[in-house]
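The complex appears here without one of its protein chains, the remainder shown in place.
Chain lettering (A and B) follows the sequence in which the chains are written, and residue indices restart at 1 in each chain.
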Amino acid sequence: MQVQSMHFKRNASAKLNDAVLQRNMQKAKGKFVDGRAKAVSEVENWEAIRTHAAALRDQCLANLDAYLLEFEANATRHGAVVHWAETAAEACDIIVKIAKENGVAKATKSKSMVSEEVNLNERLEAAGIQPIETDLGEYILQLAGEPPSHIVAPAVHKSKEQVADLFVAAHGKPRLTDIPAMTREARDALRDHFLTADMGISGANFIIAETGTTLTVTNEGNADMVTTVPRIHCVITGVEKVIPTLEDFATLIRLLPRSAVGQTIANYLTLTTGTKMPGDQDGPEQMHIVLVDAGRTKFVGTDMQDMLRCIRCGACMNHCPVYQNVGGHAYGWVYPGPMGSILTPTYVGIENAGDLPNAATFCGECQVVCPVKIPLPDLMRKLRERQHDMRLRPWSERIPMAMWAFAAKRAGLYAFLSKWGARVGSWLGGRDRLIHSLPGIDGWTQGRDMPAPEGRTFRELYVQRRDKQ
Amino acid sequence: MSARENILARIRRQQGRSGPTTAEEMALVRANIREHGVGPKPLAAQAEDSLELFKRECQRLLTTFAEVDEATVPHEVARYCAEANIAKSLAGWREYSHLHWPAAGIDYAARAANKDDTVGFTGCFCAIAETGTLLLLSSPDQPKLNALLPETHICVVPKARIVPTMEDAFALVRTEVGEPPRSMFFVSGPSRTADIEQTIVIGAHGPYRVHVILI
Partner (left out) sequence: MKVGLFVTCLVDLARPSIGFATLKLLQDAGCEVIYPDTQTCCGQPGYNSGAREVSRELALKVLKEFRDCDYVVAPSGSCTGQIKVHYPNDLFRGAPEQRDFEALAAKTFELSDFLINVLNVQTVPGKFEGAVTYHDSCSGLRELSVKMQPRYLLQMAGAEIAEMADCEKCCGFGGTFSIKLGEISTRMAENKCANIRSSGASTIVGGDLGCLLNIEGRLRREGDMTTQVKHFAEIAAGDLSSLDGSERNANTNEHG
């Protein structure tokens, strides 16, 4: 997916004024938030599970190289081939090469954000291989030619009417707007693809070092088809996804679906280890696992390593007031919301996504709901520190900041400036005590008045009163 | 240098370690794995009787269930199919082919399901009470597709095979099977999607109905 994050402000503005999107977002919002709240309230020791999960992710990250090697050894032992890709392009090259060597014409895919990240579909198509997205949301977006706007519910920005139009164009059948009927139509359309694809491409929610297992978590059952039916199974996933043991998966799966959509468990958890065994009636003959870096190791060993704990549940965006208002596309890349505001600038360069770490009020909701306790606001602040140190923010922000810093350190000067500031502000407030527009803070006054200061500072009044006594 | 070496080297460099991963580091990681440390489990999963909890969680997932003895399984299947108004022909696992299917008017084919089958019949390795989950392990006689392709999935669960939590299920796999089989498939209710307007629809790519027969 092309990076559009440098245009966040402009895109967000367009999304704020897109009535259809606003309506669609409103509908989705409550379902995620209420669903999670209810599911979490049923688990009395949620906090303890969360703490344990964060710790086990940390432990893995602290020895990431060793855990990856252990994973590789065990996956290989079970007949899988492990590939490593430093960049997005390398990851695509590897998969295209496997497909070509095996004469693959069609590949079914289950939802994989890493594959979105590396532009895999485009690369497959260019090589003459037909990729078929099978997750209903991803399928809708493939028809629409759009990127996902949410990591768990990729088509959350679409209304059923918009989907209905896409289905008419793609399936050539009478237009349906009953959601179950539409779902059945998509099921029927995808059935044959499942059974005739030569290659199945899936992501992995986690990979398990102990056993060399890769696994998918889905509700639809599509990933299970993708990993079972075709003769070749290709997994594309990030190097940070490794966890030590099956027991650790049991911990994480208590958190993931509850945080994501408020389910106690996802309908299908498929743990695949290696290739078809002798006599098996189903399963692939070849299994390839592509471990992708593409920026992930930039976090390792830094003060931002916590970000790699992420289990891609989407709770941070579901609860983010900025995301709720602008939707995922405004963020301009695969990962929206708070987690995206940290991943995107790090993966694609902070100069290409400068507004993202600033697109937060630090309300802290994301950190409270994050199942692996990632201090998302703190990490965004660290990116702001980098921008500050590299002087990447526009002068219109830097100059006032420098002036404020100069004054705030000097009590006398500050007293003087605030005294006059209060007077001028009060005067600007006029009769209705409101400042309707003020250059320099027009970001504020375009949509709001600024209530005028009372006219004297607390310091002045207090000192006056004290001296009188 | 290959991508593999570069990635591993970068990880180590950034963590302030030099050279390749040492044997001691690998030993440490393996030792940690061998411990199989178990995290905190939800209190409810431990408090309640596993069978009762399993049934309650099944209901939440819209998995239906019936309790019969093994010999009457075919009759229960016939009853269920009649009630759901579906054809009485099953693609099932070999291990249940000895039951008296014809007596119940059922046509039982012991094979992997294909796209024309409407009912898939399976057993399970064990079931998990905490979440109403069935665990199916792949093997030559236990094709996974029977639980996935047909619109109806019927699964036999021996009550003695219901374990409280997923950790218990993994422990059972280790003691009874050893190495994990190619596929460990955890099924929790009929397939669903909420990808259009976050409206939950039952029956996405997998079954529309999951019926558990407790024996």
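Going forward, contacts are C-beta pairs under 8 Å (C-beta built on N, C-alpha and C of every residue); 3 or more make two chains touch, one makes a residue touch a chain.
None of these values were measured; they are calculated from a predicted model.
Q: Among the chains in view, which touch the chain not shown?
A: A
Q: Which parts of subunit A face the unshown chain closely enough to count as touching?
A: Against the left-out chain, subunit A lists 9, 12-13, 16, 321-322, 325-326, 355, 358-365, 367-368, 378, 381, 383-389, 393, 397, 401, 404-405, 407-409, 411, 414-415, 418, 421-422, 425, 432-434, 441-444, 446-459, 461-465, 468.
By definition in this document, only the chains that are shown with their structure count from here on.
Q: Please compute the C-alpha centroid of subunit A, do the same for subunit B, then give the distance between them in whole Å.
A: So the centroids are 29 Å from each other.
Q: For the complex, give me every residue of subunit B touching subunit A.
A: 2-4, 6-8, 10-16, 21, 25-26, 28-30, 32-33, 36-44, 57, 60-61, 111-112, 115, 131-133, 138-140, 143-145, 148-149, 165-167, 170, 173, 179-199, 201-207
Q: Per the contact definition, I'd like the list of subunit A residues that touch subunit B in the complex.
A: Touching subunit B: residues 24, 27-28, 31-32, 42-45, 48-49, 52-53, 56, 59, 62-70, 78, 84-86, 90, 134-137, 140, 153-156, 158-160, 163, 179-180, 182-184, 187, 190-191, 194-195, 209-211, 213, 219-222, 224-225, 227-229, 239, 244-251, 253-254, 261, 264-283, 291, 293, 297, 300-302 of subunit A.
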